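Selected chains only, in their assembly positions.
Per-chain residue numbering starts at 1, and chain names A, B, C and D are given in the order in which the chains are listed.
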């Protein structure tokens, strides 16, 4: 598994090798993230917004939304610029393994685990393939907080 | 499949029957949602923020983040108040089937599809079970935009 | 005064009894709430944004906007789904009794205090009545932070 | 009633005359305000977020939160800088008279209607009085959208 900076998620289907991996930069999670994410999602679950109930819960503290962790992880590797990755159209086997609390710092590792050629082209004649990535989100202690596979549609160099 | 208002997602493990279903209220998606979600996630993918590139893409317009659809759907059924549902700890087989554009209105249907007793209690002596829900998010035309299963940890009445 | 979960604010005019009451779940107020509320309202009063002036003030610290407390309290009991409550069209006798600071956790108690039949129907033939609710917002110490009455337009079952 | 720019809300108790009035600048309300206010308040009432249900309602369209109108109006006249107005501690007789929709532009007129001397000083020896203001919020058509009285604690000049 060779560790290239942010490269694999910028590769064309043909250039990508199974095992290509990238480790993203990091993001520290704060209370402001919880408040903003609750607001945009409308998910005001007490584990995120009620310090008293959260203290009394299995986790003993307020935690970030799981879908915030998922979304912020995407923010760590999705390129804003048009490139070979055309879409993230699916996700499998997501498990939230450890809670992410206020002050935790997360990062993600992506590893290309499966390539499937799709023998069709889009309306622009661009060939496409599907790449399945194993994603592992870890915290500042190197502990796994979330694990899942994402399915991306990747363009061919043609 | 009997359609009870928002009830099933408020039920204790014992009371929930396979097939119990709920149809949530709706939410209209706007450009402000895309901007806010891009900001909180850090996901500035061009399909969300670049009208020119989006117009030139397979979808022909800017679309909402898939994880926004997922998160906003959760906001439609997650109860803010402490209740039997203790956590949403996993998600399987998420597929984004149709894009959600500016002005679309989404809602979700949840259906209890599997119950698994966990023969253990938490440190407060509360028995728990796992409930798998089938979630279907649809738009104002009744078209399926996203489909997935969520795994929730649900308390027993004891 | 019988304490039903979130029920009374979901009742039709005929079903609601004077004295029906509900105690909402809680919300912890953070600095992010002050920043976000100042931003959306445009109310940058120094008691919210200037730690130095706030320390030197009667309260000795930055406090949340009173209208944030009012708005967040509404967020604790307003149902997102269409139901019998058609509108909150008025408010009387609002008094901010104690400041809400960063880290405080608030909740609200609503009690139906007055019902007034309106002998008219809306254009859909739905009969309506006015319900006046006494609202008390308290903090984690059970201290009253705000008190007011709200006037809601409530549909009849017909 | 003499119309001074933003002056009266910057006056010391002694200098303020009953009938002093100010007309604020304006603010145009957009969908982004509704989304942001729903998020910060947690009030996701369908009249604000569900275009389909809102179209089918008495108002025929999505409308801004009443408390947003109240909060945005305060943002039009509250001074961010420390001054004679020490606090807005109460509000009476708030009525939402006309809905504020996307694209409407609001402004507020404040008129000093009552002065009450409080024969006490704060711990800094600053004398204080209570000023009751009549507030009228109007839209771009000059129609009254909200009306209420606010109670402010105002410092004396020395």
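We take it that contacts are C-beta pairs under 8 Å (C-beta built on N, C-alpha and C of every residue); 3 or more make two chains touch, one makes a residue touch a chain.
Not measured: the values here are computed from a predicted model.
Peer 1: Total copies in the full assembly, please; the file places 4 of them.
Peer 2: 6
Rule of thumb we're sticking to: only the chains that are shown with their structure count from here on.
Peer 1: Where the centre means the average of the CA atoms, what chain is farthest from chain D?
Peer 2: The chain lying farthest from chain D is A.
Peer 1: Between chain C and chain D, what distance separates the C-alpha centroids? Give it in angstrom.
Peer 2: Chain C and chain D have C-alpha centres separated by 17 Å.
Peer 1: Give, as an integer number of Å, the spacing between the C-alpha centres of chain C and chain B.
Peer 2: Using C-alpha averages as centres, the distance is 27 Å.
Peer 1: Distance-wise, how many Å sit between the C-alpha centres of chain A and chain D, to the nearest whole number?
Peer 2: So the centroids are 43 Å from each other.
Peer 1: Do you know which chain A residues sit against two or more other chains?
Peer 2: In chain A, the residues touching two or more other chains are 35-36, 39-40, 42, 44, 46, 49-50, 53.
Peer 1: Make each chain a node and each touching pair an edge, then name the shape: line, ring, star, complete, other.
Peer 2: Chain contacts: complete, every pair touches.
Peer 1: Show which residues of chain D lie in contact with chain A when the two form their complex.
Peer 2: Going through chain D, the ones touching chain A are 35-36, 38-40, 42, 44.
Peer 1: Mind listing the chain D positions that touch chain B in their complex?
Peer 2: It is residues 30-32, 34-36, 39, 42, 44, 46, 49-53, 62 of chain D that touch chain B.
Peer 1: Within their complex, state which residues of chain D touch chain C.
Peer 2: Within the complex, chain D touches chain C at residues 27, 33, 36-37, 39-47, 49-50, 53, 58, 65-68, 70-72, 74-76, 78-82, 86-96, 122-123, 148.
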